[in-house]
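A single protein chain has been omitted from the complex, and every remaining protein chain is retained in its original position.
Note that the chains are named A, B and C in the order they appear, and that numbering of residues resets to 1 at the start of each chain.
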Amino acid sequence: MQLRLAIAGIGNNVSALVQGIHYYRRLLSNGCDPASLPGIRKFRIGEYSVLDIEFVAGFDVDVGKIGLPIEKAILSLPNNYPDLCLDIPPSNCIIREGVWMSNGVIAGRQAVVEELRNARAEVLLYSLPTGLQDMADAYAECALDADTCFVNCTPEVVARNPALLKKFQQRNLCVVGDDLASQMGASVLHRKIIDLLLDRGLRLDSTYQVNLGGNEDFKNLRVRGLTKELSKKNALARVGLDLARVHVIPSGGVVASLADRKVAYLNVAARGWANTPVSIDVKLEVQDSSNAAGVIIDLVRLAAAAKGGGAPGFCSAAADLLKSPPAAVLPTENAGP
Amino acid sequence: MQLRLAIAGIGNNVSALVQGIHYYRRLLSNGCDPASLPGIRKFRIGEYSVLDIEFVAGFDVDVGKIGLPIEKAILSLPNNYPDLCLDIPPSNCIIREGVWMSNGVIAGRQAVVEELRNARAEVLLYSLPTGLQDMADAYAECALDADTCFVNCTPEVVARNPALLKKFQQRNLCVVGDDLASQMGASVLHRKIIDLLLDRGLRLDSTYQVNLGGNEDFKNLRVRGLTKELSKKNALARVGLDLARVHVIPSGGVVASLADRKVAYLNVAARGWANTPVSIDVKLEVQDSSNAAGVIIDLVRLAAAAKGGGAPGFCSAAADLLKSPPAAVLPTENAGP
Amino acid sequence: MQLRLAIAGIGNNVSALVQGIHYYRRLLSNGCDPASLPGIRKFRIGEYSVLDIEFVAGFDVDVGKIGLPIEKAILSLPNNYPDLCLDIPPSNCIIREGVWMSNGVIAGRQAVVEELRNARAEVLLYSLPTGLQDMADAYAECALDADTCFVNCTPEVVARNPALLKKFQQRNLCVVGDDLASQMGASVLHRKIIDLLLDRGLRLDSTYQVNLGGNEDFKNLRVRGLTKELSKKNALARVGLDLARVHVIPSGGVVASLADRKVAYLNVAARGWANTPVSIDVKLEVQDSSNAAGVIIDLVRLAAAAKGGGAPGFCSAAADLLKSPPAAVLPTENAGP
Partner (left out) sequence: MQLRLAIAGIGNNVSALVQGIHYYRRLLSNGCDPASLPGIRKFRIGEYSVLDIEFVAGFDVDVGKIGLPIEKAILSLPNNYPDLCLDIPPSNCIIREGVWMSNGVIAGRQAVVEELRNARAEVLLYSLPTGLQDMADAYAECALDADTCFVNCTPEVVARNPALLKKFQQRNLCVVGDDLASQMGASVLHRKIIDLLLDRGLRLDSTYQVNLGGNEDFKNLRVRGLTKELSKKNALARVGLDLARVHVIPSGGVVASLADRKVAYLNVAARGWANTPVSIDVKLEVQDSSNAAGVIIDLVRLAAAAKGGGAPGFCSAAADLLKSPPAAVLPTENAGP
């Protein structure tokens, strides 16, 4: 069954999402077994396979992207996710101007609502740069007006806003958020290692994690790193762990040559039997936006499936894939980027 | 309650065990909280705390160790576990000549049995170098004759020998084995990382693990590495993992300067969303024999507690701490050195 | 021959310098061969051995340090160089209040000059935190007034100030500066690796260096990193190297648990024969302030020896140990921290 997806914010994550789906389409048309596709947790969620995503609307404020079909807009600078050279067939999904701030007032909402309605979008994916709470609020209202479910990839507060959540519920719509947990990131690996040590009776002396990258996200993080640092430290919290011994640096700096690749260095110093030292050094290198797209593909399908299944409001099956789900819904595991 | 422990094979593992217990004794007498001792999984198992181990007999065939009290014998070459300089008070536990091979015949068993009886040993810990099945058999028979439980740290077949196991059971004795799983080793870390990748939908391209060390064990492993390689690869086995993509080198070579330290290098190459590469490089450095002693301390207490609790035969609570428990007892997790 | 040394700024570098000299004194009194002391480039420079440094005066503005003898002041917070527990014998070198800024005017100069004269200081070592050009100027004038040579460890402009340099020359005094090059730092290692690649015909694709530490210096660097980044990139400059491919992050962030240790991660991606990839990953861990003290010990002796040898002005023999010597004196090799 097709899933009609609209997207606000045509950045690297969307580039990874669009190209990835076409990559898998090609693999399958070449006879690959759906069960053995690399990088996919579940080929099918509810009635939706990975290939069933149909891009029906897109919004951005970058004049270099507006007016382009989505398969071209995703390759426009400053996007620097690699061009996988997939010869994606031309689509009818033309990027439109999204909402914007004009003299302190949100503008352009009506056009977005109409576009969502005309496109009969079932889910709106919110994927703007981090830190724009007003925009997140505005797009959530657009989704409500257009009768569209909402997925929030960012740390902005949407699903955790009880008033908003209630509105989605009342209109029989689903909302998924906030802040996606990376498919395979430094935080989850760091946590697994710390858990292992503590479970085995070792004592943690100290540990640090520093992240480097070259995309727009890293430039932001170098400046507003404190919130992110706390969020990432919380992702490591557990009984028996003194967080004062944990140092997390979300962005150690921008390394332009990394582009959309991300490198994390982890160090763990611990004590084993008879206080003898144990040390672990890790270098993790990943494609930053693939790490997001590999989770987004599940989030949007979970939202649509929940709505189809008559379960409006927050989609609790998504909790494990989020860093900050609504408070009542505690994930069994918090996994960070 | 005191646990009267006898030991066959006074190598690095025993050095770590004896020194570690004295180290913790000192910490506690300095007012440390038993719950926060570094390197201990459980301070108390059954009625036995970590401090309740009393060394009552020791056996070796090295003339440099025979006749010495245990606290001195553990510091004799070729042992190279560090001297923790703990000023261990003199003990009455004098190392005696153990069983040996004379013209293809086992000799010295009777003296060992008598020593075990005189010492009223409750548990005999078997900790000879790997590869001496005849010795393992001989010491197991000694334990049976002396009415002593048996803990086998090595890969030799003892607990997995149904005939032997039955004898221990019939005499209301416990046996724990075979082959201890390290407290914090390369295999368990490697496995956690592979599990994480596969659980998240990534595909493993290839992975390797190479171990370096400087103690006697590493010299043996460089030669007879194949069995160990298979054992370590099995410790990584799981559904969805093609073992042909896994390369494990138990001993990449001897680095004398490492002494009893062990270094493992791990590399994992995988594929995430849209087939983009993920790579993980790990360096793990541990004190090899502390890794054993931190598990031995639990194994001997589990054996004594099981006997005290009237549960003779294999002590199933120990299965998770062993690499090769009897076939009927499948560990929930196999963790290697 | 004794070298009467005064010091402005009693931070970690001075802690390393004072403790190190006492450490070597102890080694030698235990019979060590002067030629085999660890961490010393030259045991003797001119007439001065490493042990000939006599601390005769010290200045700081930290009330926690003023009034203490130097061997105690060096252990006061926020200094966090390790206490090497050397039982340094009590000295008569009491830390005095140095120059300070009062309503935009430098104060306290006259007292400093008198202290330098009373102490008959031959060399004044300037070792304040980076960025205080006014203080560097003030102490240089004090040195001139007190007839004392001057060594500037910091990036402030002193030896490169032609007017100042001329004054030192006219009074038959020596000046050494500016900005010491670490004894064994990330920049020099990075440079050696890049040189090796280019000399062998490989092409550099990209390279980065990120530094982590836990002392006061690192907190400063995270903020004012740009100048330092340029300085460190310049240290790597050479014919055939496109600096746009080089990314240097002087402080990726503060990791408090590192204290005065410094960690640098280096990555080099290059191309060899047939464009096949070559990659190099390095982790370097050093004691940050030992890296400075191991060079300071040479700089102060070079200054005194040059004056004794009748060669006033900039001491050209020090050029290789400095990052920014006067322009006319090009070092054969620029080595950074």
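General remarks:
By definition in this document, a contact is a pair of C-beta atoms (placed from the backbone, for glycine too) under 8 Å apart; a residue touches a chain by one contact, two chains touch by 3 or more.
Everything numeric here is computed off the predicted structure, so don't read it as measured data.
Displayed chains that the missing chain touches over the full complex: B, C (touch as defined at the top).
Here the missing chain is touched by one residue of C:A8, C:V112 or C:I297, and it is C:I297.
For chain B, the residues touching the absent chain in the complete assembly are 205-206, 208, 210, 212, 245, 247, 249, 252-258, 263, 265, 267, 269, 281, 283. If you put the missing chain back, the residues of chain C touching it would be 16, 19-20, 23-24, 36, 38-42, 82, 84, 183-184, 188-189, 192-193, 196-197, 200-203, 270-287, 290-291, 293-294, 297.
We take it that only the chains that are shown with their structure count from here on.
One finds 49 Å separating the Cα centroids of chain B and chain C.
Shared interface positions of chain C, defined as residues touching 2 or more other chains, are 281.
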